[in-house]
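Can you read through this structure? Questions will come right after.
All protein chains of the complex are present and in place, except for one that has been dropped.
Entry: chain A
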Amino acid sequence: MFFLKFVIKNIFRHRLRSILTIVGVAVAVLAYGLLRTLVGLWYAGVDRASDTRLITRNSISLIFPLPVSYLERIRGVPGVKKVAYGSWFGGIYIDEKHFFANYAVEPKSYLELYPEFVLPEKEKSAFLMDRKACIVGNRLAKTYGWKIGDLVTLKGTIYPGQWEFVVRGIYHGADRTTEERVLLFHWDYLNEAVRQTAAGRADQVGFYIIGVTSPAVAPDVAVAVDALFKNSLAETLTETERAFNLGFVSMTEAIMVAIQIVSYMVIAIIMVVAANTMAMTARERLGEYATMKTLGFTAPHIGGIIFGESVAISLAGGILGVVLTFPAAHWIEVELAQYFPFFSVSRETILLEMLAALTVGVVSGIFPTWRGSTIRIAAGLKRIG
């Protein structure tokens, strides 16, 4: 009891120094937690991928199309349950800063393959019946204040012109990992327009999405599909949605690794700073520690006081950092919504934040604790006066 009180009194002795250390640890812990969350979310796209969905694209590159005529042949492959297709539209709303994904898809099977896009039955049939219709994700609709019946105009980039769509449905994600910032419209609508303006580019799709009967058959289906179009004009590359997403992620892998390293360095730096502060503090109090030893206190008592102070300061910083993590994550979720479907900090990250703070406290306390508890009394007493 006394020791706890004594440790707390000691912390408040150099109020500014302690507060700065606590804030420093808090900021480091906060940065660590946010960076870790960011890296985790980047890879989360891979994790949330379904393993019963395959994606088929042109084997040369994603930007090369495939004929829509492949549809029937893919459907014939054993193990294939359902096939949808679509094209990346790349339309711009207002200007480039208002980026969101928009695809032209074959709507019926696409929605069947993506049950995580939850749409009321009425809106769904309205969307399917109207060729100029689109559906948008809930977050996207909220961002721009779109309501059912609103007209949305996109400026085409790959497909020139102004494109108008009527919002017929607003989908919700089945869970929070679902991307809610997508606009989907009818591929037929796109294709008809292309047929009139650039007939050569008609009847082509960017990708096929294949629903397989079970995850076990997915590899065989992929091989079978690609074998079908071997030596044809447009060879295909079929892979699981997971592998497809991983392909995107691996392009940014180096950046993610760098961010991870930075997140550890932030902790290492605050460790050095805290260790220096604790060493300075303990050095100033050596005379007091020697006095206490004179009175009969032993190395474990003195060590406990110094170590306790170091750990208490760092844990206070850790708690502050954890508390700040939530509003910071919320701010990112709102401000950087186009990059992350959600930005929530996992319980594991919170635990790691506290563990990082504890490590800072322990490591920065080791040297001063050793120094203070092993001080020889006669030498320590000479420091007073």
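Throughout what follows, a contact is a pair of C-beta atoms (placed from the backbone, for glycine too) under 8 Å apart; a residue touches a chain by one contact, two chains touch by 3 or more; residues count from 1.
Note that in this section contacts and distances are computed from a predicted model.
Taking the options "Ferredoxin", "ABC transporter ATP-binding protein", "ABC transmembrane type-1 domain-containing protein" or "Sarcosine oxidase subunit delta" in turn, only "ABC transporter ATP-binding protein" matches the UniProt protein name of the chain that is not displayed.
Summary of contacts with the chain left out: across A:Arg53, A:Lys124 or A:Lys293, the touching residue is A:Lys293. Checked against the hidden chain, the listed residues A:Ile94, A:Ala198, A:Met280 or A:Ile384 yield one contact partner: A:Ile384.
Of the residues in chain A, those that touch the hidden partner chain are 2, 6, 9-10, 12-13, 287-288, 291-298, 376-378, 381, 384-385.
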